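Encoded as structure tokens, the structure appears first; notes follow it.
A single protein chain has been omitted from the complex, and every remaining protein chain is retained in its original position.
Take a look at chain A:
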Amino acid sequence: MTALTIDNIGKKYGDVETLKGIDIALEPGEFLVLLGSSGCGKSTLLNIIAGLLEATSGDIRIGDRSILGVHPKDRDIAMVFQSYALYPNLTVHRNIGFGLEMRKVPAATRDKAVRDAAKLLQIENLLDRKPGQLSGGQRQRVAIGRALVRDPKVFLFDEPLSNLDAKLRMEMRTELKRLHQMMKTTVVYVTHDQIEAMTLASRIAVMRNGRIEQLGTPEAIYNRPETLYVATFVGAPPINLLNVTKVADGLHLDGTEIVLPLTAGTAATIAEGRKLVAGIRPESLKLGQDAVTLPVLCEVVELTGPELVVTGYVGQQKLIATLAANSRASAGALLSLSVAPDALHLFDPETERRIN
């Protein structure tokens, strides 16, 4: 049985369609990340699951039960918000227990649940404080605690780490992963941060303009992006996109004499003369003396610590490569970089869809 089924959900504001036929089915314990830039519809979808917005069409089921038209409090969901959304004049203890208090859970049971959650989140010493006396990270822990004690069927997270500084964000990310491994509750998590998506998700739905661009495991999203958009959205530094033309023995790099080799299987499926976009992840480029190398004129070389990020040009086309930190590269130098044929992501420039 699926834990959460999103069945052809659509949302319109007047003539503006913000969600178009969204279909997702989640197994119990799955961690789904809705990933996309602002305005893609990811928060709208989350709010529809929560019951804070009405869908224009389609159905949502938790287990076998349709929850369309059901009040948010009766959906068996708990939600964590970007702004923490704590009740300002209640103590941490009452904030965490608020959902239970509203459901008239006896005080003793409530207190135990609150203390258990606080222990899990390491905020036991804060229970008597008010939200105003807490740091951002502590507030978010309280917000997560408030969701935990409810023991819901589905957790909803709306960009919960966006308001935290970089270091804290990493800590909380690990914390969330640890909690999920322990609780194994189904999660729907909205973010625009690809690192959060890659690290937390069991599956990622990359959204764009109200549609799901690709739904798959983090590995699939990164290693086999189905569209140009997904390829460029995920990955930092971003994937290199080179304009190429299919020729008899490979891909001719436009504006140069270089022909990149293709695997035999791929070569056979593409007609000669076809214009394509070749995507190459920066880390797929290696310093090497293979049969075919790309002569890259370095413009900028940046050492990030573990690696060296080289930005340069091959012909007129820009290229970024991440090399080992001890690689010898300097601005103005000409590097020979090679790429394995199976590391090429090929896209049709018209449909923007993957073809290999």
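Definition applied: contacts are C-beta pairs under 8 Å (C-beta built on N, C-alpha and C of every residue); 3 or more make two chains touch, one makes a residue touch a chain; residues count from 1.
Here, contacts and distances are computed from a predicted model.
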| item | value |
| --- | --- |
| Among "ATP synthase gamma chain", "Chemotaxis protein CheA", "Sugar ABC transporter permease" or "Aspartyl/glutamyl-tRNA(Asn/Gln) amidotransferase subunit B", UniProt-listed name of the chain not shown | "Sugar ABC transporter permease" |
| Touch with the omitted chain, as defined above, among A:69, A:106 or A:132 | A:132 |
| Selected from A:19, A:33, A:50 or A:262 as touching the chain missing from the view | A:50 |
| Residue in contact with the excluded chain [from A:3, A:19, A:62 or A:86] | A:86 |
| Residues of chain A in contact with the chain not shown | 47, 50-52, 71-74, 77-79, 81-90, 98-99, 102-103, 132, 146 |
